[in-house]
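Take a look at the structure set out below.
Here the complex is missing one protein chain, while the rest keep their positions.
This part shows chain A:
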Amino acid sequence: MIRLNNVHKSYGTGSNSLHVLKGINLEIEEGGFVSIMGSSGSGKSTLLNILGILDNYDEGSYYLNGMLVKEMSEKKAAQLRNEMLGFVFQSFNLISFKNAMENVALPLYYQGVSRKKRNKIAHEYLDKLGLLSWAEHMPNELSGGQKQRVAIARSLITQPKIIVADEPTGALDTSTSYEVMEILKEINEDGITVVIVTHEHDIAAMTRQIIRLKDGIISEIIKNGDLKQWKHQYSKELEIA
């Protein structure tokens, strides 16, 4: 589903240039549930932005669903984002002057779906996430967890292949975080690839694959089976600390 070959990315120009990604090689299969971890400045958000076609990269290649994503026109990138990807952000990024339903329905507006039809579909998705009674509420009338669920509904409405989540639980308390992760897990079980960036170990532990970034390169990939062992080791580390 996702294949990265030797991807480099730097910000700024000339002597001020900051080399953030220094050759990322990565493969994520269809239906994967992956978390990207790393300390701040390790390049995890940059990687996610490149995966989500929100940002471009300097070197290497990125294949999404077998298609090379490089030097794409803005229009094409927007179309691809709309059709293939769903985004969940730490700060929710709901449009403040639109109510929950309108926020959820917005991606369908860019697909040219009629207002009536997209509002109906938005209702369905809100219902799935248990927010039907909040459909007419504005974002500032919702709690953090509710906002994130609205954002998830919005990311799902176009039936994307991949959900890209940047610190989806970063602004939420623990129990709400777990609720959100539960939802993402369910989504993944429906066959959608989910990639999240997090720095919380317990959140990462809920995924089936963890990619650890360090100084712009992948330092470690921990898979499914290893996860339990890793979890164990992690809790030991905690005990020592």
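Rule of thumb we're sticking to: a residue touches a chain if its C-beta (ideal position, glycine included) is under 8 Å from a C-beta of that chain, and two chains touch if they have at least 3 such contacts; residues count from 1.
As a working rule, contacts and distances are computed from a predicted model.
From the set "ABC transporter permease", "Pyruvate dehydrogenase E1 component subunit alpha", "histidine kinase" or "Urease accessory protein UreD", the protein name that UniProt assigns to the chain left out of the figure is "ABC transporter permease".
Only one residue in the set A:Ser10, A:Asn65 or A:Gln79 touches the chain that does not appear here, and it is A:Gln79. Residue-wise, the contact with the chain that is not shown comes from A:Leu106, picked out of A:Leu106, A:Leu132 or A:Ala171. Although one chain is not displayed, its contacts with chain A can still be listed: residues 49, 52, 54-56, 74-75, 78-79, 81-83, 87, 89, 91, 93-95, 97-98, 102, 106-107, 109-112, 114-115, 154, 158.
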